[in-house]
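Missing here is one protein chain; the remaining ones are kept as they sit in the complex.
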Amino acid sequence: MVLLAEINTKVGSLPLKKPTMLASGIMDEDAGSMKRIIKCGAGAIVTKSIGLKPREGYPNPTLIELEYGILNAMGLPNPGIDNFGEEILKLKKSKTPIIGSIYGANSKEFIKLSQKMEDYGASAIELNLSCPHAKKYGLEVGSDPKLIKIITSSVKVNVNIPVFVKLSPNVTNISKLAKAAESGNADAIIAINTVKAMKIDLDLRRPILSNKIGGYSGQAIKPIGIRCIYEIAEHVNIPIIGVGGILTGEDAIEYMMAGASAVQIGVGIYYRELDIFNKINKEIEQWMDKHSYKKLSEIIGAAHL
Amino acid sequence: MVLLAEINTKVGSLPLKKPTMLASGIMDEDAGSMKRIIKCGAGAIVTKSIGLKPREGYPNPTLIELEYGILNAMGLPNPGIDNFGEEILKLKKSKTPIIGSIYGANSKEFIKLSQKMEDYGASAIELNLSCPHAKKYGLEVGSDPKLIKIITSSVKVNVNIPVFVKLSPNVTNISKLAKAAESGNADAIIAINTVKAMKIDLDLRRPILSNKIGGYSGQAIKPIGIRCIYEIAEHVNIPIIGVGGILTGEDAIEYMMAGASAVQIGVGIYYRELDIFNKINKEIEQWMDKHSYKKLSEIIGAAHL
Amino acid sequence: MNIPKITKILDIQNEAKNVKTITFKYPNKSKPGQFFMIWIPGVDEIPMSVSYLDKDIKEITFKKIGDATSALYKLKKGDRIGVRGPYGNGFQPKGKQVLFVGGGTGIATIAPAVEHTVKNKNKATVIIGAKTKDELFFEDRLKKCGAKILVSTDDGSKGFKGFVTDLAQDILKKENIDSIMTCGPEQMMKTLLTYSNNIYFQASLERYMKCALGICGQCCIGEGLRVCMDGPIFDGETLKNVTDFGVYRRDSAGRKVRF
Partner (left out) sequence: MNIPKITKILDIQNEAKNVKTITFKYPNKSKPGQFFMIWIPGVDEIPMSVSYLDKDIKEITFKKIGDATSALYKLKKGDRIGVRGPYGNGFQPKGKQVLFVGGGTGIATIAPAVEHTVKNKNKATVIIGAKTKDELFFEDRLKKCGAKILVSTDDGSKGFKGFVTDLAQDILKKENIDSIMTCGPEQMMKTLLTYSNNIYFQASLERYMKCALGICGQCCIGEGLRVCMDGPIFDGETLKNVTDFGVYRRDSAGRKVRF
């Protein structure tokens, strides 16, 4: 059967052939991995969050599978921005947008990182203001509307590519933070990063992750992500990218109805193989055909009455 | 086989024969239901959250079952404190502690409600400062440390029974709020209330719950609850009661290792029948026997290295 | 997952004054006496007994009495409703000869059980009670299935004039009834229970329902019996110990409302 629906979309000025992007931190530390994911049908790639200096991350265990999701505290391991250039440069010929995710402790760091990402050829910048378990770099900056606004606007004036802001659900009021990003001229909001959580080993009477607290992703957090997107969409006028527990085409559509212009997929690759991008793209098309939708624009934000 | 472990516990000055309490809002709006749960082995009963005036709650749908948990937005329906007296009075002869849960918009309301609960014979008060979906009554009061401290301390000086404070996970820093409750002389902290979440119906393109946003409970939120208890335990010196996704004896033990002196069970009754209290009590005893623990005090807080 | 499944209304029938039947596709095993939660989007979600059941198709029959039922009443063929369920336990008559007593819309709840009884080669006597002739329905349908039908109206506009319970008492004396199955106003059912003596008795109760999953406690009677889950059908022995039976129900806030 020929699928009739068109699933291209755009996030602000960034057009995407497919609405399914690779989420930051998953199979995106080197050019080879990102190439493989592009072949699997991702509409865009977000790199691992990169900082100024190389960072080893926490000792293992850093990631475990819980009953209904994945718990991780990698601790933002990354080779540092200077080593990362060659990875992005290798992807130069790819027609799939590469979005450079970066983390920092203050505006100065974010500016430097985003300028380098732009130089390397990234199509957009994703400001990770939401790592739930990295001291100094995560929620410390990502839960303060003033800091969000300052960091966003200072990056904005220093680069010419779109700037996206990734938010955490571990806050009292996520739409306030989204508004802060908007007022800092962010081009889009991404939500959600992982949810702060913990697993204790009963035999050894200790948290399993070396960092004790980790970030929860996968199926279990989808209803939290949907809620965040919905709340954000009620408060901002810039595009939103939805992420958190997307495993199927219907999950992606639910996020889009909540207000997402595109979606990201993280640990879904564990549950449905790397090919999950192709699978979900197809499922979206099939669902749209069945329900007589022709374009994603008919779906995006549809649940706001 | 005779079970050797003793599972009695205490929450501050309140002794409990069994560590499993009924969580607020589940089968606890009338004396008959609470009696039935007592017969099922609960160590204590927390009543539905009661306010000054009768409240109908939101229109249906108010509760649905998701893949890995329950989503609800009842809207705090309750008959009002004056109608509730007879329900508690009917339980006067019960040896199981009845804890009166109350909600209000300010200290004055909380004081009035707790005095009435005390008059009716409640063994303790649970201040619900954490309903995620009731405007004016929930997070508006429950996410501000100053308000938490004021409300807690003003209730404390007006009643002679223990006062517990129930906190929400939908905040940036739950331990700050727990500390505020402690500094208001709370006798214990209860965590967690439900996690803000949403489910959208794809066919009708609308949130299913009439209130749109609801509170997520059940299995999926357990890792979030464990993390909250662990964080709170690192910051306060008063007892903690753990709640959120407890379905088995091992779940309860995980909460206790994280720092809970007792646990509450909510939607577990859906997954394992009303008898879940007896089942979990027995599972705790069996686990303790197998692992050579004699008393819960050897387990409570054990995961703090 | 237990969320409403969206389905299209296939057909609508007028049954009596302010009473309609809605037919919809809902492939699912259901038993007579069980109920669905019917979601009228943007309005409410309310419990409704299955009034006709088939492998793929189900029906509900309801009276327009308030917001939700009025909205339901206005829906047209092709409109969409949400359905979840079936919930509850269902009727389980004992013996060969069953007396069914339906008061008001209670007959909607009872009808599938009548047909089921006849299909199982047992004898069914049905008393349909209503205030007045215009409110009667399902007489023809149940006659067609082979049940013996008796009608009573409070005003005598059709059939026996007076309370359905009086007519029932009469039948109980004359016929050799093994079980009584009833649905209708609670005081009617309570009176019927006092008439039942030792005959096996089951009554279907209505209580305000929110979750329908046995969690919220909204629908509880007696010592924590959940009408949505332990019921909606309870036997006489159980109901004798339920002090609220026929005395009060609770409104949406949990306040007692006397019948």
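Order of writing sets the labels: A, B and C. Residues in every chain begin at 1.
One rule holds in what follows: a contact is a pair of C-beta atoms (placed from the backbone, for glycine too) under 8 Å apart; a residue touches a chain by one contact, two chains touch by 3 or more.
As the structure is a computational prediction, the values presented were derived from the model and not from experiment.
Asks: In the complete complex, the chain left out here touches which of the visible ones?
Replies: A
Asks: If I consider the whole complex, including the chain that's not displayed, which of A:16, A:44 or A:74 touches that chain?
Replies: A:74
Asks: Using the document's definition of touch, tell me which of A:12, A:61 or A:145 contacts the absent chain.
Replies: The one listed residue touching the chain not shown is A:61.
Asks: Given that one chain is not shown, which residue among A:176, A:206 or A:291 touches it?
Replies: A:206
Asks: With the missing chain put back, which residues of chain A would touch it? List them for me.
Replies: Residue positions of chain A that touch the missing chain: 25-30, 32-37, 48, 54-57, 59-67, 70, 72, 74, 77-80, 83, 199, 201, 203-204, 206, 208, 210, 266-267, 269-270, 274.
Convention: only the chains that are shown with their structure count from here on.
Asks: Give me the ID of the chain with the smallest distance between its Cα centroid and the all-protein Cα centroid.
Replies: B
Asks: Looking at C-alpha means, what's the farthest chain from chain A?
Replies: Most remote chain from chain A, centroid-wise, comes out as C.
Asks: Starting from the mean Cα coordinates of chain B and chain C, work out the distance between those two points in Å.
Replies: It comes to 36 Å between the two C-alpha centres.
Asks: Just how far, in Å, is the C-alpha centre of chain B from the one of chain A?
Replies: That gives a centre separation of 34 Å.
Asks: Mind pulling the residue numbers of chain B that touch at least two other chains?
Replies: 66-67, 199, 203, 206
Asks: So which bits of chain C are touching at least two other chains?
Replies: Touching at least two other chains: 42.
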